[in-house]
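The structure appears below as structure tokens.
For this depiction, one protein chain was excluded, whereas all remaining protein chains were kept in their positions.
The chains carry the letters A and B, assigned in the order they are written, with residues numbered from 1 in each.
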Amino acid sequence: MTIKTEPFVINFGPAHPSTHGVFRMRVVLDGEVVLDLEPVYGYLHRGIEKLAEQRTYTGIIPLTDRLDYLAAMSNNLAHCIAVEKLAGIKVPERAEYLRVILAELQRLCSHLIAVGAFLNDSGAFMTPILYMLREREKILDLFEMLSGQRLTYNDMRPGGVSQDAPEEFLPALHKFVDQMPRYLDEYDQLLAKNEILLARSKGVGILSKELAINSSASGPVLRASGVKWDIRKAEPYSIYDRFEFEIPTGTAGDCYDRYLVRMLEMRQSVRIIEQAMKQFPSGEYRSRVPKLIRPPVGEVYSRIEAPKGELAFYIVSDSSIAPYRYHIRGTSLINLTALRDMIVGWKVADLIVIFGSIDICMGEVDR
Amino acid sequence: MEVEKPVESRCFDLQTELDRTEGANTEVLKAKSIAPIPDPDEWLEKSLERNILLTTVDTLVDWARRSALWTVICFPACCAFEFIATAGPRFDISRFGMEIIRASPRQADLMITAGTLTWKMAPQVRRIYDQMAEPKWVIAMGACGCSGGIFASSYSVVPGYNRIVPVDVYVPGCPPRPEALLYGVRMLQNKIAREHVDIKLPFPLTGTKKEG
Partner (left out) sequence: MTVSLSGTEVAKQIASQFPEAIAESSNQAVVVKTEYLLKVAEFLKNSPDFDFNYLNDMTAADYYDYFEVVFQLSSLNLNHKLMLKTRCYERLKPAVPSVCCLWRGAELMEREIYDLMGITFTGHPNLKRIVLWEGFQGHPLRKDYL
């Protein structure tokens, strides 16, 4: 006699500890194996693109802070670069260096949370993320010195940064850069050959190279699949062409590779900050820009390498003080295109690990 | 000095005797009581002090309620990371007995609404709130939680959590710093401390009420 079984539909989210916010998935299960999966988006859709059409170009910066709220500086940078391209604004040297330092600190900050949350999802609840939060607080102190905020900085402006770095910023940064490699060594010691982590993530959730390219994945997800593609190298924006760094890539495209790529990227970020500190010039921190920027009629698609991948803004200007159309390429949303292919066939416990390894931020998924 | 007293006045005699004894006692007590009695805390036995607590039921129940507020997961957006930082090593929310973040609303009594609420998410938040056991409290964290913040004019954002759930404490800021959140939590604890507890007994109380 055969036992009659039928697939079982469970609802995962939107209020669930492992969904990194308010993501929701309808999962069809056969026992423990995932047969099918349908993501449901939109629980944090705040209409930023529409709101931006009623704001000035400087007034949009606080909105971009709240896109990927784990990497607000990178969002500010992407927006400012887009507006500068559109309006033809020059940026002074000192501001460029400050921007690169801030963007790389933000990458460290975002990857720390990404790795910590991934380990949280792998079953080490709360312990590893407390280590990561410890270092994150140190970076937030540096940001606070500059902008006075801990999470949403609103610090960069078209044509530079809102205020110059205070005297105590560089010594504090020096101290942090000296410490950080040792912390990274500590993580490696705890995690890189950790048997449980290897068992949970090695070979799990493989994203092939072809699918990664075809589904427009970007950032660490794309690089973990073995594609050597980093916009900082491919199309250097700001002054990234002056620094030496490598692009870490994975081979298998599994969860462990995505974790490893992030860990290696953090070391490269520290390397970039070290170089930028040595070359840090004095001078203006902001060029003279009108309060109300009126870019000429035209359009621009400007992209940067944000911690989560390619962050781009498509802005159409009608030479008024507000953009005519303001589109945001939500990196996290597009990285989720291949989610179903990665998860189907794995078990429920792996679903959470795979989802955690993509590292999404709901503010950017739904906008 | 022995004098024969009339019989009818014997009672009196005894009375004066009694008076004298009482007076003597008074004198003894007076002689003893030249200094005020010290505070009982200073001289009462230590074991006795530990075991007896004089309080009202209100204070006791409010103390129990406010000292271990367990939070339910309702973290839609940015403020969630300030909450996590508050729970993290530096700000350490466990000082207030609330480091336990519950995924199940049935085990929680506090909802910290960390982030923008959209109309699509609103039914879920209401459902989480309804599933929480009484007594329950809500802290609206952040400008979006208080009034919609910078997204208030958007077509998909609920202008403030108080449209959906009753809010006890509002913590403004975009996002509020962990110190601000802790201040909000302390305010809520003070609020709970003032609450009057209605205890419903399973049987009616018999006996007459004292006049006065």
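Just so it is clear, contacts are C-beta pairs under 8 Å (C-beta built on N, C-alpha and C of every residue); 3 or more make two chains touch, one makes a residue touch a chain.
Note that the coordinates shown come from a computational prediction; the quantities given were computed from them, not determined experimentally.
*Asks:* Relative to the complete complex, which of the depicted chains are touched by the chain excluded from display?
*Replies:* Displayed chains contacted by the hidden chain, ordered by label: A, B.
*Asks:* If I consider the whole complex, including the chain that's not displayed, which of A:Lys138, A:Arg286 or A:Arg303 touches that chain?
*Replies:* A:Arg303
*Asks:* Where the complex has a chain not shown, which of A:Ile239, A:Ala252 or A:Val316 is the residue touching it?
*Replies:* Spelled out, the listed residue whose C-beta touches the missing chain is A:Val316.
*Asks:* Which residues does chain B use to touch the chain missing from this display?
*Replies:* Contact residues on chain B toward the absent chain are 119-120, 155-156.
*Asks:* Touching residues of chain A against the unshown chain: what are they?
*Replies:* These residues touch the chain not displayed: 41-42, 45, 47, 49-50, 211, 213-217, 227, 229, 234-236, 299, 301, 303, 310, 312, 314, 316, 324-325, 327, 329, 333-334, 336-338, 366-367.
Just so it is clear, only the chains that are shown with their structure count from here on.
*Asks:* Taking each chain's centre as the mean of its CA atoms, how far is chain A from chain B in angstrom?
*Replies:* That gives a centre separation of 43 Å.
*Asks:* Which positions of chain A touch chain B when the two form their complex?
*Replies:* Residues in contact with chain B: 14-17, 21-22, 42-48, 50-51, 62-63, 66, 69-70, 113, 129-130, 133-134, 136-137, 140, 150-152, 362-363.
*Asks:* Which of the residues in chain B end up touching chain A in this complex?
*Replies:* For this pair, the touching residues of chain B are 73-78, 80-82, 84-85, 88-90, 101, 103, 115-116, 118, 120-121, 124-125, 128, 150-151, 153-157, 174-175, 177.
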